[in-house]
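One structure, pasted below without further comment.
The complex appears here minus one protein chain, its other protein chains still in place.
Entry: chain A
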Amino acid sequence: MKPTNNILRHSASLANKVFIQRDYSEGTTCKFQTKFPIELESRIERTLFEDTVKTLNNFYAEAEKIGGQSYLEGCLACTTAYLIFLCIETRYEKVLKKIANYIQEQNEKIYAPRGLVITDPIERGMRVIEISIYEDRGSCGSSSGSSSVSGSTAR
């Protein structure tokens, strides 16, 4: 995540940020809206974007799933007066690491070549997925439409 950010920052300037909000239709479980934002229409294919968001939603659902493993973890923690969490990682934390790796991979392979960077939602309090849209500094002052061509050809 960091290296991609630095590369983009030095050669491009931040033009805009798009925020994907949470989808609360199924309760308080972490889920993001898959609605495709207008600002990204010229930057990335709809299917790629939706795939990313759906995969993230699946990760979060897996982290928050209430089932056998979470019960076991909860009961074990209770019996040890929750001291066990000093030694082992909770399931949620393990999934968050997987999510961080996934986002970095997506940034490197798909989003950075298009001049976009996804910020991990955990850094924004799990409220939004922040997508930063970068412009090429070479075409500074021009509109986003023209620089998107150079962005995609850089891939």
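Note that a residue touches a chain if its C-beta (ideal position, glycine included) is under 8 Å from a C-beta of that chain, and two chains touch if they have at least 3 such contacts; residues count from 1.
As a working rule, contacts and distances are computed from a predicted model.
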item: Per UniProt record, name of the chain withheld from view ["Palmitoyltransferase", "Transmembrane channel-like protein", "Succinate dehydrogenase [ubiquinone] cytochrome b small subunit" or "AP-1 complex subunit gamma"]; value: "Palmitoyltransferase"
item: Of A:34, A:70 or A:104, the residue in touch with the unshown chain; value: A:70
item: Sites on chain A contacted by the missing partner chain, in the whole complex; value: 7, 9-11, 14, 16-17, 19, 22, 24-28, 63-66, 70-71, 73-75, 77-78, 81-83, 85, 90-93, 96, 122, 124-128, 130, 132, 137
